[in-house]
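Of the protein chains in this complex, one is absent; all others appear in place.
As written, the chain order gives the labels A, B and C, with residue 1 at the start of each chain.
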Amino acid sequence: MEAVITTPDVLKAFKQTRAQTEFLCETLETEDFVVQPIVDVSPIKWHLGHTTWFFENFVLTPNSKDYQPFHPKFNYLFNSYYVNAGERWTRANRGQLTRPTVKEIFRYREYVEEYMVSFMEKNQISSELLKVIELGINHEQQHQELFLYDIKRILGDNPLNPVFRPSKETADVPPSKKWLSVEEGIYSIGHEGDRFHFDNEKGKHQVFLHEYEIASGLVTNAEFMEFMDDGGYESFQYWLHEAWDWVNTENVKHPRYWAMEEEEWWHYTLGGYEKVNPNDPVSHISYYEADAFARWKKCRLPTEQEWEVACKKFSPEISNSSNFVESKFFKPVQSEDYGFYGNLWEWTSSPYVAYPYFEIADGALGEYNGKFMVNQMVLRGGSFGTPRNHIRATYRNFFHPHLRWLFSGIRLAKHTNE
Amino acid sequence: MEAVITTPDVLKAFKQTRAQTEFLCETLETEDFVVQPIVDVSPIKWHLGHTTWFFENFVLTPNSKDYQPFHPKFNYLFNSYYVNAGERWTRANRGQLTRPTVKEIFRYREYVEEYMVSFMEKNQISSELLKVIELGINHEQQHQELFLYDIKRILGDNPLNPVFRPSKETADVPPSKKWLSVEEGIYSIGHEGDRFHFDNEKGKHQVFLHEYEIASGLVTNAEFMEFMDDGGYESFQYWLHEAWDWVNTENVKHPRYWAMEEEEWWHYTLGGYEKVNPNDPVSHISYYEADAFARWKKCRLPTEQEWEVACKKFSPEISNSSNFVESKFFKPVQSEDYGFYGNLWEWTSSPYVAYPYFEIADGALGEYNGKFMVNQMVLRGGSFGTPRNHIRATYRNFFHPHLRWLFSGIRLAKHTNE
Amino acid sequence: MEAVITTPDVLKAFKQTRAQTEFLCETLETEDFVVQPIVDVSPIKWHLGHTTWFFENFVLTPNSKDYQPFHPKFNYLFNSYYVNAGERWTRANRGQLTRPTVKEIFRYREYVEEYMVSFMEKNQISSELLKVIELGINHEQQHQELFLYDIKRILGDNPLNPVFRPSKETADVPPSKKWLSVEEGIYSIGHEGDRFHFDNEKGKHQVFLHEYEIASGLVTNAEFMEFMDDGGYESFQYWLHEAWDWVNTENVKHPRYWAMEEEEWWHYTLGGYEKVNPNDPVSHISYYEADAFARWKKCRLPTEQEWEVACKKFSPEISNSSNFVESKFFKPVQSEDYGFYGNLWEWTSSPYVAYPYFEIADGALGEYNGKFMVNQMVLRGGSFGTPRNHIRATYRNFFHPHLRWLFSGIRLAKHTNE
Partner (left out) sequence: MEAVITTPDVLKAFKQTRAQTEFLCETLETEDFVVQPIVDVSPIKWHLGHTTWFFENFVLTPNSKDYQPFHPKFNYLFNSYYVNAGERWTRANRGQLTRPTVKEIFRYREYVEEYMVSFMEKNQISSELLKVIELGINHEQQHQELFLYDIKRILGDNPLNPVFRPSKETADVPPSKKWLSVEEGIYSIGHEGDRFHFDNEKGKHQVFLHEYEIASGLVTNAEFMEFMDDGGYESFQYWLHEAWDWVNTENVKHPRYWAMEEEEWWHYTLGGYEKVNPNDPVSHISYYEADAFARWKKCRLPTEQEWEVACKKFSPEISNSSNFVESKFFKPVQSEDYGFYGNLWEWTSSPYVAYPYFEIADGALGEYNGKFMVNQMVLRGGSFGTPRNHIRATYRNFFHPHLRWLFSGIRLAKHTNE
């Protein structure tokens, strides 16, 4: 998102973002909005309600005396994890709620949206409140991406293999990756300036990096198949102790959504059930798998600091050809010029912890990021499910190391002369 | 159901039963058909598909050469537990399937139904096959009742308390129960004759019963509140060992669907959230609770043999005022003349086991009842969710002792002079 | 046990029983007394303390003003499940207690025993209290058998295969079983008279039995191997639904303690690791396996009433050659004259429920049997681990259907002319 500082800019972004959410819903059946196959997945209709609740609860209710909440129980139903914002419906049971219906939730969206537009048009919005609205917009963008993870998880395990959107043709380009070098030195990390950013990336600070090399592109399906053919999933020595437990307990033998049919690998994509293209980047990889692959390859994953420094150096701008949600590919694609943005989130070797000067905001919004800073790993760069204006070099995404329903891939690094 | 022996009779029953299923769907939203809050509950749309699959798989496919299954994967999706009938989708994950949509399943119903009607009209149906069709009809009736348990479970925990069908007015009659006596002697138990029956009730056999007394009506909410007020849920001495674990682990303090508000008991009914009427029969009671209540009352539950003998003696006919699904009360009601049929299934003290000459049928239909004969308790008499023509004095229903999402209540018994 | 009605008789039985417990301990190492591999197993030292606590808590403390409990916390540590008798240490954590040491518990035994002897010698013991002492003796006998189940479970999974007591030589007699017939009629069931019995077998009552046949001996290892060779463990049609889940979840492929080595079956016995003798009775069988075997054999298990009537008819006396704990075989043996007593507990098809006139005693002793009357199956006849004077034709043992660390086997029954 461009630096948003005026009310008209924020209003425009608000409308675009709300419209984008509705665009994503276009191809779904009512039934697709309702279910929650695992606790990590939320029902699509819950995403629609929750992103709307954010504006109602953090913008309208505290700032507009006239505002009447749409329904007295929606605060209870659509709060996610904000303890400050009151009691809430148990996360694991979101898939049990058949009411409100999808139609009612769309009415809820319309009600809040109209009020928001009118509120922003008719009032002088303080810069502090503008920041909350910007946060709400970015929050909805994050849920747009979760929406895609979740709908893939919902449709992708159905034996009928329903298509989310028909696949678009993409080029088949043999990848030509190379190693990019970064010199030893003191580098600046973290966000600086007024442009929108999350609290977890704030606080510019210095780090010392030893010389290293980082790959210019992502690991491909062909490379990952080599790992599999070499017995990668059966060889304990490549795996962290907890990862090896996970591989054996979950009986993991291949990336998520893959299946072998007549000695060929197929996988479910949002465009339907397709043969795996060896030249495409491998996706739906857990941290455990990314780490094991890197060890097998006698490389390693980059730290998040190494990733950020390389990104700023080698991709100072976001390329026009980067694969974000606006490209409507809904899958990772090949590219001669990969760059560091889009396609797939890239696991780093960095656990998600606070930056040196991290401060937690007061109130419910202080719960946005800080309280998750344990037992998760940082990912960088955005994916084909990320809105283009949502990403930055300093953006820190984070997930638990065993998860793989997200759009994740692998970029390798190594020490110079290894 | 009247003794069905001719094809026209069976065809008529088939049409009525299919129409009744669709009647039950009338008030539901699409979303209500999809979810599975606990493993014991199936999604409503699964019931619609599964009852149709029964006819497709056991009648049409094996008996009509021309028949084309509606969809190649529906056998996999809609088989419940018939190992003989092939692989099937995991029961616990039925609520993950958003496709086929509700509309598609209604098309499936129509497709199979039309074929069934035409098949029965155009062909000479063997009496053996007629029996399979009768079984399919009775099977669908059983799922109509499960449908009601399940939709109550789905809607009843929703904070919005959605109404299934508005409550009808019923009379408020103070109950006037008395003890009915049965003499010691040898009695016949089990089904005899050609009228439709399940395999588990077949095999007329003799039992010796000691003299006993059995209540003429069901335990009321008022009586159950006395138990609660007397500390029934907090007093280990009334509870079986496993029941006491259950009470404490599940933190059970009152019947399912009840809630205390401002010192008054309310409960969710299919007609919405209502005040508990003290004169109504208590419902949604587990075997554990029924057994504890009886012990507190210094009585006991009847055995299934005692129940059957008393039913034949005191309710030789099914009364016209009995509360079955056709009455459209959708809840237990009060009555001066209770009788032994309808209103609520009555827990007996009998574990569900085979009758002396029980034989398992060959093939998949042999899996219908016999394989569940362990760790479950017998219930008798039918409920407000049971079709009137589905019940008999010999009918054996069975559930695990901790369950209470079914329409269950309590009838007491005691030894004479106790 | 002979009808015990005088204090000297009870005192003699008390001394014998206490000595027998100590005899069983002779070959154990201190370490063997301490552990609890699964919740169903109790540490041996817990058995030693708990049986002693029974006398302290139910005999001495309430009846002897001068008695000083051995230790203020032993009531808390050695109460099993008597809610009436106060708070107690969690059953599942019994294996965490290293103190009191084995030596201290033996001192506790000695302390209570000496006091009991002196108390019985010096006082006039009421017949009511004599019955409590008799119950305590029978209680300790039950724990002697559990002691053997538990020490076998503790030693039997140890890779070092420790020997409890070296095996004694037994005859290898090819079994010559036949079918024994019982006529239709009304029979008396249950205990009558003053001789010691448990509350659950009390209350003589009538039952009507149809004609049936019952095997004169137990199913052998050879017969069970036939079932296995015929794919019994892999064929769902022989198994109850919950049994089939159990087989697959627990990956059951053979009786407990069996292992295949170089195409021969071996098993751990209390005499060590031995080759399975085909002519010996098969043991360590769950109800699920017994039921599946019977179905495969086109027979069934007897009901407990059928078993009791046949026992009284064909084994009116306990044979001198019956294999009880006094024979010191510590395993089931072959016999030309099996009879119905000893060797192995025999699963019946009867769930454990109350007899018609069952009454629960007041106070803690009322918790002895009644509260377990759900979800368990009755076994009859005693085993090689049972004291000879502990068993009767009316004796009802009971366990959950999946358990198989007990000394259990299979006797078949069938309807006449099946």
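Assume a residue touches a chain if its C-beta (ideal position, glycine included) is under 8 Å from a C-beta of that chain, and two chains touch if they have at least 3 such contacts.
In this text, all values refer to a predicted model and were calculated from it rather than measured experimentally.
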**Prompt:** For the chain that does not appear here, which of the shown chains does it touch in the whole complex?
**Reply:** A, C
**Complete:** Of A:R195, A:K275, A:K328 or A:K371, the residue that touches the missing chain is A:K371
**Item:** Sole contact to the chain not displayed, among C:K65, C:R99, C:K122 or C:K298
**Value:** C:R99
**Message:** By the contact criterion defined above, which parts of chain A meet the unshown chain? Give residue numbers in ascending order.
**Reply:** 81, 83-84, 186, 205-208, 210, 236-237, 239-244, 287-288, 291, 295, 300, 349-351, 353-354, 356-357, 360, 366, 371-375, 401, 415
**Prompt:** In the full complex, which residues of chain C touch the absent chain?
**Reply:** 29-35, 37, 45, 73, 76-77, 89, 93, 95-102, 154-155, 157-160, 162
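The working rule: only the chains that are shown with their structure count from here on.
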**Request:** Specify, for the interface formed by the sequence copies chain B and chain C, whether it is same or different in terms of residue numbers shared by both sides, with half as the dividing line.
**Result:** same
**Item:** Gap in Å, rounded to a whole number, between the CA centres of chain C and chain A
**Value:** 59
**Item:** Mean-CA-position distance for chain B and chain A (Å)
**Value:** 47
**Request:** Can you check how far apart chain B and chain C are, centre to centre, with Cα atoms defining each centre and the answer in Å?
**Result:** 38
